[in-house]
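One protein chain omitted, others in place.
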Amino acid sequence: MKSLDPRVNRLPTLSREITTKVPLDQLGTYEVFVQAKENKPFQHEGIVHASDIELAFVLAKETFTRRFTCVSIFVTDTRDVYVSALTEGTVNAYDTLPPYTPNANNILENYLIFHLLKRGKQHVLAGKVTASTPQEAMLKGKENLQDGKPVFNVWAIRESAIRHTQPEEMVLWKTLPDKKYRDASDYKAGDKLTRFLAQRKNEIL
Amino acid sequence: MKEVALKELLYKIADDQLILGHRNSEWTGFGPLLEEDIAFSSMAQDKVGQSYALYQLLNQLGEQEPDTVAFMRNAQQFHNCQLVELPNGEYDFSLIRHFLFDTAEAIRFDLLSQSSYQPLADLAKKIKGELQYHTLHANTLIKKLGSATPESIGRLQNSLDIALPYALGIFEPSPFESSIIAEGFFAGEAELQKQWILKVDALLAQTQLKPISWPTVKAIYGGRNGQHTEHLQPLLDEMSEVFKIDPTAEW
Partner (left out) sequence: MYGGGNTFEAIRTDSLAQEDPEKLAAFEAKIERGEKIEPTDWMPALYRKQLIRMIEQHAHSEIIGALPEGTWITRAPGFKRKLSLMAKVQDEVGHAQLLYSAAETLGKTREQMIDDLLSGKSKYSNIFNYPAFTWADSCFISWLVDAGAIVNQLANAKGSYGPYCRALERICAEESFHLKYGHHCVIFLATGTDKQRQMFQEAINRWWAPMMHFFGPSDKISAHTEILMKWKVKMGTNDDMRNQFLDMYVPKIWELGFTLPDPNLKKNPTTNKWEYTEPDWEEFKRVINGEGPCNKERIEVRRIAEERGRWVREALKAPQAAYVTPLA
């Protein structure tokens, strides 16, 4: 291939004709949550494809936190997110939970509960509960984590299924605010432009 | 003497970061999966940014502007090790180089955070998180691909064998080595290499790649001295193609 892009000219040529990819090399799906500032709740930001939770964490960091500020992220396998019904209007998703009686002998675990407070927006961390099952976690969320506004969707995630940012990893985002070149505010050319326009005006006159 | 030694140290580190950052940036848009494409590009940017910061330190020591230094020198004037100028090859080679180089880089800057030259120590402390990410990324992928399929293990092994002699070239001693150490600028290449071998061995032990028999690996030196492979000058010509249309213009 003769290209204007020197990188393309260096690409190897393919030894065989490829029209479609080999079937199913699609990796797993992991949900990514980001905490922008110390006192802000974690918020769902999107997904990455990865082979496992550790790689998902590594890839999520640059996919979702390349600019502005970030103090911490976490990832979890999409299959580990328990999801309530999605409601609309004035219907609260918590009111649609099926009846459930937890077994008192079960082992308790921490669950993170996320709320969708407005359709079209992100799921935001509402708090943590201890429960033996996701169903129980949602019921506890219903009791303890509501503040009057209808919740349109609830997610419950077992904390042991989460890859958190470790304390010694907080430093990963330290130079983020210095990476001004990723920010629109770093591209000011107003002075140059003003001088140029003034000069042109003079030339025309 | 003292300042010459310091500048030599700064130049070689800066040149390493610039050339490898440039090489790695070639992957942007061509990566093996979108998320990895993004991560690899970020690390390339970090490296170019770090070289920029180092050339600024040199500028404060009386050297020319970073742009002039980076875009106007020819290959013989560059002090980078040859490892970083080699073409990207396939992803296995780029990844192995990234692992070998960044393991050394992270230790180097960790040692530099104790430098008696305060601006350098400050920079080293500041970028600790960036380097930590680079090694986290490299280690995660080498561990996975180094133990996955026969193809992935074979590819990494092959690239490792090719890269190792060049990787030892990272630690080519400087003519000012003793002065650099005596002045407390840096703990020295020998110390760096010692720590690096431990880290590389420890990580490879977690894979199905062969343990390295270090005495059989012969270091390829010369880069620190301005002797380069045939790949560096074309890289520089390409990098400065637009800049040299008019080096006095603002772009």
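Letters A and B mark the chains in the order given here, with residues in each chain numbered from 1 onward.
Rule of thumb we're sticking to: a contact is a pair of C-beta atoms (placed from the backbone, for glycine too) under 8 Å apart; a residue touches a chain by one contact, two chains touch by 3 or more.
Nothing here was measured: the structure is a model prediction, and the numbers come from that model.
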{"item": "Selected residue (touches chain absent from view) among B:E3, B:E151 or B:D201", "value": "B:E151"}
{"item": "Positions on chain A where the hidden chain makes contact", "value": "1, 3-8, 11-14, 18-22, 24-29, 31, 44-52, 55, 63, 66-67, 77-79, 81, 83, 86, 88, 116, 119-123, 153, 155, 181-189, 192-193, 195-197, 200"}
{"item": "Residue ranges of chain B at the interface with the undisplayed chain", "value": "22, 25-26, 28-38, 41-42, 44-45, 48-49, 52, 55, 66-67, 70-71, 90-92, 144-145, 148-149, 151-152, 155, 238-243, 245-246, 249-251"}
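Definition applied: only the chains that are shown with their structure count from here on.
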{"item": "Chain centre separation (chain A, chain B; CA means) in Å", "value": "31"}
{"item": "For the chain A and chain B complex, residues of the former touching the latter", "value": "6-7, 10-12, 27, 48-52, 54-55, 58-63, 66, 169, 171-175, 178-179, 181"}
{"item": "Interfacial residue positions of chain B with respect to chain A in the complex", "value": "26, 30, 33-36, 38-39, 41-42, 45, 49, 87-88, 90, 126-130, 132-133, 136-137, 140-141, 144, 238"}
